[in-house]
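Scroll down for the structure; my scribbles are underneath it.
Selected chains from the complex are presented in situ; the others are not included.
Lettered A and B in written order, each chain numbered from 1.
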Amino acid sequence: MEQILTLAASNLISPIILSFVLGVVAALARSDLSVPEAVAKGMSIYLLFAIGFKGGVSVADYGVDGRLALSLLAGIALSFVLPIVAFGLLRLMSGLDRLDAAAVAAHYGSISIVTFVAGTSMLEGAGLEAEGYMVAVAAAMEAPAILSALWLISRGGDGRRMDSDLMREIMFNGSIVLLVGAFLIGCATGQEGLDKIDSFIVAPFQGVLCLFLLDMGLVAGRGLRQGGGVLKPGILLFGVVMPLIGACFGLAAGVGLGLSTGGVMLMMALSASASYIAVPAAMRVALPEANPSIYLTLSLGVTFPFNLTLGLPLYLAIAAAVTRG
Amino acid sequence: METHKAKRVAVIIEAVMQSRLTDAMEDAGVTGYSVLPVLGGSGRSGAWSREGQVGRGQGMVQVVCIIAADKLDDLLTKAFPVVEKHIGVVAVSDCEVLRAERF
(Lines give C-alpha, C1' and ligand atoms only; values in the text may rest on other atoms or scores of the structure.)
Protein backbone atom coordinates (compact mmCIF):
# COMPACT_ATOMS: atom_id res chain seq x y z
CA MET A 1 0.00 0.00 0.00
CA GLU A 2 2.72 2.37 1.01
CA GLN A 3 4.59 1.38 -2.13
CA ILE A 4 1.58 2.31 -4.27
CA LEU A 5 1.32 5.67 -2.60
CA THR A 6 5.00 6.40 -3.14
CA LEU A 7 4.68 5.34 -6.75
CA ALA A 8 1.55 7.42 -7.23
CA ALA A 9 3.16 10.43 -5.60
CA SER A 10 6.32 10.24 -7.67
CA ASN A 11 4.15 9.70 -10.72
CA LEU A 12 2.11 12.77 -9.89
CA ILE A 13 5.07 15.11 -9.83
CA SER A 14 6.58 13.89 -13.09
CA PRO A 15 6.87 16.47 -15.88
CA ILE A 16 4.45 14.38 -17.95
CA ILE A 17 1.56 14.56 -15.52
CA LEU A 18 2.24 18.16 -14.59
CA SER A 19 2.20 19.15 -18.26
CA PHE A 20 -1.27 17.64 -18.55
CA VAL A 21 -2.34 19.53 -15.44
CA LEU A 22 -0.93 22.74 -16.87
CA GLY A 23 -3.03 22.25 -19.98
CA VAL A 24 -6.20 21.66 -17.99
CA VAL A 25 -5.58 24.67 -15.78
CA ALA A 26 -4.82 26.91 -18.77
CA ALA A 27 -8.03 25.84 -20.51
CA LEU A 28 -10.13 26.32 -17.39
CA ALA A 29 -8.62 29.79 -16.93
CA ARG A 30 -9.64 30.47 -20.55
CA SER A 31 -6.07 31.23 -21.55
CA ASP A 32 -5.57 31.45 -25.32
CA LEU A 33 -2.72 28.96 -25.04
CA SER A 34 -3.25 26.40 -27.77
CA VAL A 35 -1.31 23.86 -29.78
CA PRO A 36 -1.96 24.06 -33.53
CA GLU A 37 -3.88 21.11 -34.90
CA ALA A 38 -1.03 20.25 -37.28
CA VAL A 39 1.52 20.18 -34.47
CA ALA A 40 -0.70 17.99 -32.31
CA LYS A 41 -1.16 15.56 -35.20
CA GLY A 42 2.57 15.64 -35.91
CA MET A 43 3.33 14.70 -32.32
CA SER A 44 0.80 11.89 -32.36
CA ILE A 45 2.39 10.51 -35.54
CA TYR A 46 5.76 10.67 -33.83
CA LEU A 47 4.52 8.90 -30.70
CA LEU A 48 2.72 6.14 -32.61
CA PHE A 49 5.70 5.56 -34.87
CA ALA A 50 8.17 5.48 -32.00
CA ILE A 51 6.14 3.22 -29.73
CA GLY A 52 5.31 0.83 -32.56
CA PHE A 53 8.90 0.69 -33.76
CA LYS A 54 10.33 0.07 -30.32
CA GLY A 55 7.82 -2.72 -29.73
CA GLY A 56 8.82 -4.32 -33.00
CA VAL A 57 12.52 -4.12 -32.21
CA SER A 58 11.94 -5.75 -28.87
CA VAL A 59 10.08 -8.61 -30.57
CA ALA A 60 12.98 -8.93 -33.04
CA ASP A 61 15.38 -9.08 -30.09
CA TYR A 62 13.61 -11.63 -27.92
CA GLY A 63 11.95 -13.60 -30.66
CA VAL A 64 8.28 -14.38 -31.04
CA ASP A 65 6.93 -16.67 -28.40
CA GLY A 66 3.66 -18.52 -28.72
CA ARG A 67 2.05 -16.05 -26.37
CA LEU A 68 2.01 -13.39 -29.07
CA ALA A 69 -0.90 -14.96 -30.93
CA LEU A 70 -2.71 -15.77 -27.72
CA SER A 71 -2.24 -12.25 -26.42
CA LEU A 72 -3.64 -10.81 -29.64
CA LEU A 73 -6.66 -13.07 -29.35
CA ALA A 74 -7.13 -12.14 -25.72
CA GLY A 75 -6.93 -8.45 -26.61
CA ILE A 76 -9.52 -8.83 -29.35
CA ALA A 77 -11.80 -10.76 -27.02
CA LEU A 78 -11.48 -8.09 -24.34
CA SER A 79 -12.29 -5.38 -26.86
CA PHE A 80 -15.43 -7.27 -27.87
CA VAL A 81 -16.56 -8.06 -24.35
CA LEU A 82 -15.80 -4.85 -22.44
CA PRO A 83 -18.38 -2.72 -24.31
CA ILE A 84 -21.08 -5.17 -23.29
CA VAL A 85 -20.04 -4.87 -19.66
CA ALA A 86 -19.83 -1.11 -19.99
CA PHE A 87 -23.22 -0.93 -21.67
CA GLY A 88 -24.87 -2.91 -18.92
CA LEU A 89 -23.21 -0.84 -16.25
CA LEU A 90 -24.22 2.42 -17.92
CA ARG A 91 -27.82 1.35 -18.24
CA LEU A 92 -27.72 0.59 -14.51
CA MET A 93 -25.79 3.58 -13.23
CA SER A 94 -26.76 6.40 -15.57
CA GLY A 95 -29.88 7.64 -17.24
CA LEU A 96 -28.31 7.39 -20.69
CA ASP A 97 -30.49 6.03 -23.48
CA ARG A 98 -29.43 3.03 -25.59
CA LEU A 99 -27.70 5.13 -28.24
CA ASP A 100 -25.61 7.23 -25.90
CA ALA A 101 -24.84 4.23 -23.73
CA ALA A 102 -23.64 2.18 -26.70
CA ALA A 103 -21.50 5.04 -27.96
CA VAL A 104 -19.85 5.45 -24.56
CA ALA A 105 -19.42 1.68 -24.24
CA ALA A 106 -17.52 1.50 -27.54
CA HIS A 107 -14.95 3.92 -26.15
CA TYR A 108 -14.26 1.79 -23.09
CA GLY A 109 -13.80 -1.41 -25.05
CA SER A 110 -11.25 0.27 -27.26
CA ILE A 111 -8.00 1.74 -25.97
CA SER A 112 -6.15 5.02 -25.46
CA ILE A 113 -2.67 4.78 -26.90
CA VAL A 114 -1.39 7.67 -24.79
CA THR A 115 -2.40 5.86 -21.64
CA PHE A 116 -0.47 2.87 -22.99
CA VAL A 117 2.55 5.08 -23.71
CA ALA A 118 2.40 6.63 -20.25
CA GLY A 119 2.24 3.11 -18.87
CA THR A 120 5.36 1.99 -20.72
CA SER A 121 7.22 5.06 -19.58
CA MET A 122 6.20 4.35 -15.99
CA LEU A 123 7.51 0.80 -16.42
CA GLU A 124 10.80 2.16 -17.73
CA GLY A 125 11.03 4.43 -14.73
CA ALA A 126 10.53 1.40 -12.49
CA GLY A 127 13.20 -0.55 -14.39
CA LEU A 128 10.72 -3.10 -15.72
CA GLU A 129 10.28 -4.43 -19.24
CA ALA A 130 7.17 -5.64 -20.98
CA GLU A 131 6.62 -7.91 -23.94
CA GLY A 132 7.29 -5.87 -27.10
CA TYR A 133 4.23 -7.29 -28.80
CA MET A 134 1.95 -5.49 -26.35
CA VAL A 135 2.01 -2.73 -28.96
CA ALA A 136 0.40 -5.12 -31.41
CA VAL A 137 -2.16 -6.06 -28.79
CA ALA A 138 -2.94 -2.37 -28.37
CA ALA A 139 -3.53 -2.04 -32.11
CA ALA A 140 -5.70 -5.16 -32.15
CA MET A 141 -7.89 -3.79 -29.38
CA GLU A 142 -8.74 -0.52 -31.13
CA ALA A 143 -11.49 -1.66 -33.47
CA PRO A 144 -13.49 -4.66 -32.19
CA ALA A 145 -15.23 -2.57 -29.55
CA ILE A 146 -16.85 -0.51 -32.28
CA LEU A 147 -18.43 -3.61 -33.81
CA SER A 148 -19.59 -4.70 -30.42
CA ALA A 149 -21.30 -1.40 -29.74
CA LEU A 150 -23.00 -1.35 -33.13
CA TRP A 151 -24.22 -4.88 -32.51
CA LEU A 152 -25.72 -3.71 -29.20
CA ILE A 153 -27.63 -1.05 -31.10
CA SER A 154 -28.77 -3.26 -33.94
CA ARG A 155 -30.11 -5.74 -31.36
CA GLY A 156 -32.43 -2.94 -30.29
CA GLY A 157 -33.87 -3.15 -33.81
CA ASP A 158 -32.42 0.18 -34.75
CA GLY A 159 -31.37 -0.73 -38.27
CA ARG A 160 -28.04 -1.36 -39.89
CA ARG A 161 -25.33 1.03 -38.84
CA MET A 162 -22.39 -0.57 -40.56
CA ASP A 163 -21.44 -0.59 -44.20
CA SER A 164 -18.32 -1.71 -46.02
CA ASP A 165 -16.94 1.84 -46.23
CA LEU A 166 -17.16 2.29 -42.51
CA MET A 167 -15.67 -1.16 -41.95
CA ARG A 168 -12.67 -0.23 -44.10
CA GLU A 169 -12.31 3.12 -42.35
CA ILE A 170 -12.26 1.40 -38.98
CA MET A 171 -9.79 -1.31 -39.95
CA PHE A 172 -7.44 1.02 -41.84
CA ASN A 173 -7.76 3.84 -39.39
CA GLY A 174 -4.57 5.94 -39.50
CA SER A 175 -3.48 5.18 -35.97
CA ILE A 176 -3.88 1.42 -36.39
CA VAL A 177 -2.00 1.43 -39.70
CA LEU A 178 0.82 3.53 -38.30
CA LEU A 179 1.16 1.53 -35.10
CA VAL A 180 1.11 -1.84 -36.87
CA GLY A 181 3.30 -0.58 -39.71
CA ALA A 182 5.94 0.81 -37.38
CA PHE A 183 5.78 -2.39 -35.35
CA LEU A 184 6.47 -4.47 -38.47
CA ILE A 185 9.29 -2.13 -39.52
CA GLY A 186 10.79 -2.53 -36.08
CA CYS A 187 10.48 -6.33 -36.33
CA ALA A 188 12.12 -6.30 -39.75
CA THR A 189 15.01 -3.97 -39.04
CA GLY A 190 15.62 -4.96 -35.45
CA GLN A 191 18.34 -3.54 -33.26
CA GLU A 192 20.33 -2.43 -36.29
CA GLY A 193 17.44 -0.33 -37.48
CA LEU A 194 16.94 1.10 -34.02
CA ASP A 195 20.59 2.14 -33.81
CA LYS A 196 20.09 4.32 -36.86
CA ILE A 197 17.15 6.25 -35.50
CA ASP A 198 17.24 5.92 -31.73
CA SER A 199 18.38 9.47 -31.11
CA PHE A 200 15.13 10.44 -32.80
CA ILE A 201 12.66 7.96 -31.39
CA VAL A 202 14.13 7.11 -27.99
CA ALA A 203 15.93 10.13 -26.56
CA PRO A 204 13.34 12.90 -27.11
CA PHE A 205 10.33 10.62 -26.52
CA GLN A 206 9.52 11.70 -22.96
CA GLY A 207 9.81 15.36 -23.87
CA VAL A 208 7.47 15.09 -26.84
CA LEU A 209 5.08 13.20 -24.60
CA CYS A 210 5.09 16.19 -22.22
CA LEU A 211 4.05 18.62 -24.93
CA PHE A 212 1.50 16.16 -26.28
CA LEU A 213 -0.02 15.85 -22.81
CA LEU A 214 -0.02 19.62 -22.48
CA ASP A 215 -2.19 19.66 -25.60
CA MET A 216 -4.41 16.86 -24.30
CA GLY A 217 -4.82 18.81 -21.11
CA LEU A 218 -5.90 21.86 -23.09
CA VAL A 219 -8.42 19.86 -25.08
CA ALA A 220 -9.69 18.04 -22.01
CA GLY A 221 -9.98 21.28 -20.05
CA ARG A 222 -11.85 22.98 -22.88
CA GLY A 223 -14.16 19.97 -23.03
CA LEU A 224 -14.82 20.08 -19.31
CA ARG A 225 -15.51 23.80 -19.43
CA GLN A 226 -17.94 23.57 -22.34
CA GLY A 227 -19.42 20.12 -21.94
CA GLY A 228 -18.88 19.29 -18.29
CA GLY A 229 -22.53 20.00 -17.62
CA VAL A 230 -23.71 16.86 -19.41
CA LEU A 231 -21.89 14.63 -16.94
CA LYS A 232 -24.47 13.68 -14.32
CA PRO A 233 -23.03 12.08 -11.14
CA GLY A 234 -23.90 8.57 -12.34
CA ILE A 235 -21.96 9.06 -15.57
CA LEU A 236 -19.05 10.63 -13.75
CA LEU A 237 -18.87 7.69 -11.41
CA PHE A 238 -18.89 5.32 -14.37
CA GLY A 239 -15.83 7.14 -15.72
CA VAL A 240 -13.87 6.07 -12.66
CA VAL A 241 -15.44 2.69 -11.93
CA MET A 242 -15.30 1.32 -15.47
CA PRO A 243 -11.50 1.59 -15.77
CA LEU A 244 -11.16 -0.38 -12.56
CA ILE A 245 -13.47 -3.09 -13.87
CA GLY A 246 -11.63 -3.08 -17.18
CA ALA A 247 -8.35 -3.39 -15.33
CA CYS A 248 -9.64 -6.49 -13.54
CA PHE A 249 -10.48 -8.10 -16.89
CA GLY A 250 -7.04 -7.14 -18.13
CA LEU A 251 -5.45 -8.56 -15.02
CA ALA A 252 -7.20 -11.88 -15.49
CA ALA A 253 -6.18 -12.04 -19.13
CA GLY A 254 -2.58 -11.04 -18.45
CA VAL A 255 -2.11 -13.50 -15.63
CA GLY A 256 -3.87 -16.23 -17.58
CA LEU A 257 -1.50 -15.66 -20.49
CA GLY A 258 1.48 -15.78 -18.17
CA LEU A 259 2.76 -12.34 -19.12
CA SER A 260 5.54 -10.57 -17.26
CA THR A 261 4.74 -7.98 -14.60
CA GLY A 262 5.10 -5.25 -17.21
CA GLY A 263 2.92 -7.14 -19.66
CA VAL A 264 0.16 -7.66 -17.11
CA MET A 265 0.29 -4.00 -16.15
CA LEU A 266 -0.02 -2.89 -19.79
CA MET A 267 -2.88 -5.33 -20.39
CA MET A 268 -4.64 -3.75 -17.43
CA ALA A 269 -3.89 -0.25 -18.71
CA LEU A 270 -5.26 -1.08 -22.15
CA SER A 271 -8.43 -2.59 -20.76
CA ALA A 272 -8.88 0.29 -18.35
CA SER A 273 -8.36 3.02 -20.92
CA ALA A 274 -10.94 4.60 -23.20
CA SER A 275 -10.42 5.66 -26.81
CA TYR A 276 -10.61 9.32 -27.75
CA ILE A 277 -9.47 9.30 -31.39
CA ALA A 278 -10.56 6.29 -33.42
CA VAL A 279 -13.84 5.55 -31.70
CA PRO A 280 -15.25 9.11 -31.60
CA ALA A 281 -14.74 9.39 -35.36
CA ALA A 282 -16.48 6.07 -35.99
CA MET A 283 -19.35 7.06 -33.68
CA ARG A 284 -19.90 10.31 -35.58
CA VAL A 285 -20.41 8.26 -38.72
CA ALA A 286 -22.38 5.36 -37.34
CA LEU A 287 -24.27 6.88 -34.42
CA PRO A 288 -24.58 10.57 -35.29
CA GLU A 289 -27.53 10.93 -32.91
CA ALA A 290 -25.39 10.08 -29.90
CA ASN A 291 -24.16 13.15 -28.05
CA PRO A 292 -20.41 13.57 -28.57
CA SER A 293 -20.05 15.80 -25.49
CA ILE A 294 -20.84 12.84 -23.29
CA TYR A 295 -18.35 10.37 -24.64
CA LEU A 296 -15.58 12.86 -25.36
CA THR A 297 -15.77 14.59 -22.00
CA LEU A 298 -16.03 11.29 -20.15
CA SER A 299 -13.16 9.62 -21.97
CA LEU A 300 -10.76 12.53 -22.17
CA GLY A 301 -11.83 14.61 -19.20
CA VAL A 302 -12.48 11.92 -16.59
CA THR A 303 -11.10 8.48 -17.41
CA PHE A 304 -7.87 9.58 -19.05
CA PRO A 305 -6.75 11.80 -16.14
CA PHE A 306 -7.85 9.14 -13.67
CA ASN A 307 -5.74 6.48 -15.36
CA LEU A 308 -2.82 8.82 -15.86
CA THR A 309 -2.60 9.90 -12.24
CA LEU A 310 -4.02 7.16 -10.02
CA GLY A 311 -4.85 4.23 -12.27
CA LEU A 312 -1.44 3.45 -13.72
CA PRO A 313 0.48 3.26 -10.43
CA LEU A 314 -2.34 1.18 -8.99
CA TYR A 315 -2.29 -1.25 -11.93
CA LEU A 316 1.48 -1.54 -11.65
CA ALA A 317 1.32 -2.27 -7.94
CA ILE A 318 -1.34 -4.92 -8.43
CA ALA A 319 0.46 -6.48 -11.38
CA ALA A 320 3.66 -6.60 -9.35
CA ALA A 321 1.90 -8.15 -6.36
CA VAL A 322 0.10 -10.76 -8.43
CA THR A 323 2.95 -11.81 -10.74
CA ARG A 324 5.46 -12.05 -7.93
CA GLY A 325 3.12 -13.72 -5.51
CA MET B 1 -17.37 40.13 -69.65
CA GLU B 2 -20.15 37.70 -70.31
CA THR B 3 -21.21 35.72 -67.27
CA HIS B 4 -23.69 32.89 -66.83
CA LYS B 5 -26.11 32.08 -64.05
CA ALA B 6 -25.21 29.20 -61.77
CA LYS B 7 -25.74 28.01 -58.20
CA ARG B 8 -23.26 27.90 -55.36
CA VAL B 9 -23.92 25.14 -52.85
CA ALA B 10 -21.96 25.35 -49.60
CA VAL B 11 -22.25 22.50 -47.13
CA ILE B 12 -20.64 22.71 -43.71
CA ILE B 13 -20.36 19.13 -42.55
CA GLU B 14 -18.37 16.89 -40.23
CA ALA B 15 -14.98 15.90 -41.61
CA VAL B 16 -15.80 12.21 -41.19
CA MET B 17 -18.68 12.60 -43.62
CA GLN B 18 -16.72 14.45 -46.29
CA SER B 19 -16.07 11.53 -48.61
CA ARG B 20 -19.62 10.28 -48.27
CA LEU B 21 -20.94 13.69 -49.27
CA THR B 22 -18.61 14.12 -52.22
CA ASP B 23 -19.42 10.61 -53.41
CA ALA B 24 -23.09 11.53 -53.37
CA MET B 25 -22.33 14.75 -55.20
CA GLU B 26 -20.41 12.96 -57.93
CA ASP B 27 -23.35 10.64 -58.15
CA ALA B 28 -25.53 13.65 -58.87
CA GLY B 29 -23.34 14.62 -61.82
CA VAL B 30 -21.38 17.39 -60.18
CA THR B 31 -18.28 18.21 -62.25
CA GLY B 32 -16.20 19.69 -59.45
CA TYR B 33 -16.09 20.82 -55.87
CA SER B 34 -13.62 22.28 -53.38
CA VAL B 35 -13.11 21.53 -49.71
CA LEU B 36 -12.32 24.38 -47.32
CA PRO B 37 -11.15 24.04 -43.73
CA VAL B 38 -13.33 25.21 -40.85
CA LEU B 39 -11.55 26.20 -37.65
CA GLY B 40 -14.41 25.98 -35.25
CA GLY B 41 -17.94 27.03 -34.68
CA SER B 42 -21.03 26.80 -32.58
CA GLY B 43 -24.50 25.42 -33.07
CA ARG B 44 -27.28 23.61 -31.31
CA SER B 45 -24.87 20.86 -30.33
CA GLY B 46 -22.49 23.28 -28.65
CA ALA B 47 -19.20 24.91 -29.54
CA TRP B 48 -16.15 23.19 -30.97
CA SER B 49 -12.69 24.13 -32.15
CA ARG B 50 -10.07 22.42 -34.21
CA GLU B 51 -7.16 23.55 -32.06
CA GLY B 52 -5.10 20.77 -30.65
CA GLN B 53 -7.43 18.08 -31.93
CA VAL B 54 -5.79 14.91 -33.12
CA GLY B 55 -8.73 12.86 -34.32
CA ARG B 56 -11.17 13.63 -37.09
CA GLY B 57 -14.12 13.09 -34.82
CA GLN B 58 -14.65 16.72 -34.00
CA GLY B 59 -13.61 18.65 -37.11
CA MET B 60 -15.83 20.09 -39.81
CA VAL B 61 -15.16 21.14 -43.37
CA GLN B 62 -16.99 23.25 -45.89
CA VAL B 63 -17.63 21.63 -49.27
CA VAL B 64 -18.28 24.27 -51.92
CA CYS B 65 -19.68 23.39 -55.30
CA ILE B 66 -20.65 25.60 -58.22
CA ILE B 67 -23.21 23.94 -60.45
CA ALA B 68 -25.58 24.67 -63.26
CA ALA B 69 -29.01 25.60 -61.90
CA ASP B 70 -30.73 22.64 -63.51
CA LYS B 71 -28.57 20.16 -61.63
CA LEU B 72 -29.35 21.69 -58.25
CA ASP B 73 -32.40 19.67 -57.38
CA ASP B 74 -30.72 16.38 -58.18
CA LEU B 75 -27.74 17.39 -56.08
CA LEU B 76 -29.84 18.31 -53.06
CA THR B 77 -31.89 15.14 -53.34
CA LYS B 78 -28.79 12.96 -53.45
CA ALA B 79 -26.88 14.89 -50.81
CA PHE B 80 -29.70 15.23 -48.32
CA PRO B 81 -29.65 11.64 -47.03
CA VAL B 82 -25.96 12.08 -46.22
CA VAL B 83 -26.40 15.25 -44.21
CA GLU B 84 -29.82 14.44 -42.81
CA LYS B 85 -28.85 12.81 -39.52
CA HIS B 86 -25.67 14.80 -39.17
CA ILE B 87 -24.98 18.20 -37.75
CA GLY B 88 -24.18 20.90 -40.28
CA VAL B 89 -25.66 23.43 -42.66
CA VAL B 90 -26.55 23.47 -46.37
CA ALA B 91 -26.80 26.88 -48.06
CA VAL B 92 -27.53 27.56 -51.73
CA SER B 93 -27.04 30.92 -53.40
CA ASP B 94 -27.15 32.41 -56.86
CA CYS B 95 -23.95 33.28 -58.62
CA GLU B 96 -22.55 34.12 -62.02
CA VAL B 97 -19.71 32.23 -63.61
CA LEU B 98 -17.35 32.67 -66.50
CA ARG B 99 -16.96 29.69 -68.83
CA ALA B 100 -20.41 28.18 -68.32
CA GLU B 101 -19.51 25.01 -70.18
CA ARG B 102 -17.57 23.84 -67.17
CA PHE B 103 -20.51 23.35 -64.82
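The criterion applied here is as follows: a residue touches a chain if its C-beta (ideal position, glycine included) is under 8 Å from a C-beta of that chain, and two chains touch if they have at least 3 such contacts.
Just so it is clear, the structure is predicted and the values come from calculations on it, not from any experiment.
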Next item on the list: Write out the stoichiometry of the whole complex as a formula using the chain labels shown.
Entry: A x3, B x3
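As a working rule, only the chains that are shown with their structure count from here on.
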Notebook entry, point to check: Roughly how many whole angstrom separate the Cα centroids of subunit A and subunit B?
Noted result: 34
Checklist line | In the complex, subunit A residues that touch subunit B | finding: 34-37, 40-41, 44, 165, 215-216, 218-219, 222, 226-227, 276-278, 280-281, 283-285, 288-289, 291-293, 296
Item checked: Partner subunit A, residues of subunit B touching it in the complex -> 14, 16-17, 19-20, 45-47, 49-59, 85-87
